[in-house]
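Omission of a single protein chain aside, the complex is shown with its protein chains in their original locations.
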Amino acid sequence: MKTISVRDLKKYYKIYEKEPGFLGSVKSLIYRNYHVSKAVDNISFEIEEGELVGFIGPNGAGKTTTLKCLSGLLYPTSGDVSVLNYKPFERDHKFLRQIALVMGQKNQLWWDLPAIESFALNKEIYQIPSKKYASVLEELSTLLEVKDVLQVQVRKLSLGQRMKCELIAALLHTPRVLFLDEPTIGLDVVMQKKLRDFIKEYNTEYNSTILLTSHYMDDVKELCRRVIIIDHGRILYDGSLDEIVIKYAPYKLITVILHKKVERAQLQKLGKIVDYSMPKVTLSVPREESNHVAAKLLEKFPVKDLNIEEPDIEGIIRDVFAKGGK
Amino acid sequence: MRRYLRIYKMLLHLNFASLVAYRANFVNSLISSIAWAAFSLFSVILLTGRTPNVYGWSRNEIILLTGSYNIIVGIFHMVFSRNFQRFSTIVHYGRLDSILTKPLDSQFLLSFWLVAYTSVIRVCMGIAINIYILTAMGLQYSVLDIMFFILMMLLGIMLLYSLWLFVITLTIWFTRLSNLVDLLYTMNGVTRYPPKMVNEAGNFFSYILIPFTFVVAPPTRLLLQKALSGEIIGLAVLSISFFILSRLFFRYALKFYTSASN
Partner (left out) sequence: MFLPKEGNNMRILRIFLLHVQHIFEYRSRSLIWFFISLLNPLMLLLFWKGAILQNNGAGTTLPYITSYYLLLVVAGAFLTAHVEEDVSEIDIHEGHLSQYLIRPFSYFWFKFFEEIPYRLLQGLYGVIVCAIFFSFFGQLFVFVTDPFQLFLCVIITLLAYFLSFYFKMVLGILAFWIQDIRGLYQVIEIVMLIFAGFLVPLELLPPAVSHLSFIMPFAYMIYFPVVSFQGKLPLDTMLHVIELQCLWLVLFVAIYQIMWRKGIQKFTAAGQ
């Protein structure tokens, strides 16, 4: 049995429209227009235990809605969802004890008390055995480097420390399935990196299944071998990051630095010129021809330096969105 | 059940710790507790200054009503009010999700999270008023009488709780109406008047208020040894049925929330 399995999931909303401005307000008193918005429109995927999957797409693509359906916060319009063999929307307490949903800046910590007090409360709420609680707390606070601030009032902590403590509070019960919605949003680059390392370690340490959404391609590039790309409520791509390159970017980039000026026309025969700023030229050539073209370049032109690259992944994904997955 | 008690014990501890940690807050809520209890007493003394008898209640009896009001509402504020305030804020800012993903009864999490210890002072002032008036009236009680009074009082609190839950649950649909809490605070004030006053007003709005008149008056009439069995049964029935009704309504609202929210 897969840890997460989603089949033909749909979630539609009715959206009421209001015209802007004062007259709009008056109008909305009398009648209201609405249209159906398809937040999630017929998506299916499966995730195995221990997988770390990145969920990417622009704002309003349906990422958060999907996460909410998976964690039991939203009742799907239609389709089957199963997480750890439970139907999430029944919100069985046994199910809830095995998952966690971390969304942006949550505040479940008690503001006027040290974080450790809030943790102790979560221990009771999630019925964590004392021994396990002690060892997990020790481990998480070491990993996140907050051991020495656990006894400090939360209101006196820095934003970063507070976020880390929130994360600990959410993970104390070592959820088997973890949903992370934009975990690094609003953090500085150093903190982002630290948090990423932590997520990776947590994933291997506890073999938990993690589904993560993010705006930052860095998060996804570094953490996830598999990505699901979603836009307008539909899945555009589901597979490994490496394959996305082969599928959507059937070309490589060859950059050469030349000793002498070479005319555009001469190079154009070998591939599409992406950048021409003497003495540097970048060509885009079909993947399978790249070696052949490189050899030709070396042979025919006064090459000082040559470099073959994969195209930039962010660019590819932008392409995917632009083409709508076709 | 034992698990819930353990969690509540823990919450009592956390609330006390944060009360002590933040002194200004402590002073503010203490001041407001004392001030409102004092106001309820002053206002009733000023109001009844020219009237020895209103709606069948003598001046002393009405002051006793105020005493009981402070005990019952004091306990209610200590245990519940701030939780309802938190409830409507949570809904207003769309943070119900964090409640729903906890493996614990959502109603419990929303009703018992915060404790306003400073309201104890209000309860004490209420008890003092009652003792003073009852001594002046020369009434005597057995332990059983007191126990029965306490039972009635608890039913009154349960009724008040259910009414609040019912109304605040509406904010799940009308998220902007977080000020319904303020309306409820004001409606609590209705409980300190003779029930007859509201019953005889005879217009649409006063009917809405009738359940509130059952919260304080029947226990007080019990103290006056004037309670009719009808009032007592009425309170018990209202209290239990509203409790069940409000819980069902709350559950229904959550179902709505999870099928329509965005």
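First chain written, first letter: the chains are A and B, and each begins at residue 1.
Quick note on the criterion: contacts are C-beta pairs under 8 Å (C-beta built on N, C-alpha and C of every residue); 3 or more make two chains touch, one makes a residue touch a chain.
What you see is a predicted model, and the numbers here were worked out from it, not measured in a lab.
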item: Touch criterion as defined above, residue of B:Leu19, B:Ile133, B:Val190 or B:Leu238 at the omitted chain; value: B:Val190
item: Omitted-chain contact residue, chosen from B:Ala201, B:Leu228 or B:Leu245; value: B:Ala201
item: Of B:Met10, B:Leu47 or B:Ile210, the one touching the omitted chain in the full complex; value: B:Leu47
item: Footprint left on subunit B by the chain that the document does not show; value: 24-25, 27-32, 35-36, 38-39, 42-43, 46-47, 49-55, 174, 176-177, 179-180, 182-183, 186-187, 189-190, 193-194, 196-198, 200-201, 205
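Just so we're on the same page, only the chains that are shown with their structure count from here on.
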item: Inter-centroid spacing, subunit B versus subunit A (mean Cα positions, whole Å); value: 47
item: Residues of subunit B that touch subunit A when the two form their complex; value: 3, 6-7, 10-11, 14, 17-18, 21-22, 95, 97-98, 100-104, 255, 258-262
item: Residues of subunit A that touch subunit B when the two form their complex; value: 13-15, 39, 65, 68, 71-75, 89, 91, 93-94, 96-97, 99-101, 103, 106, 108, 110-113, 117-118, 120-121, 124-127, 153
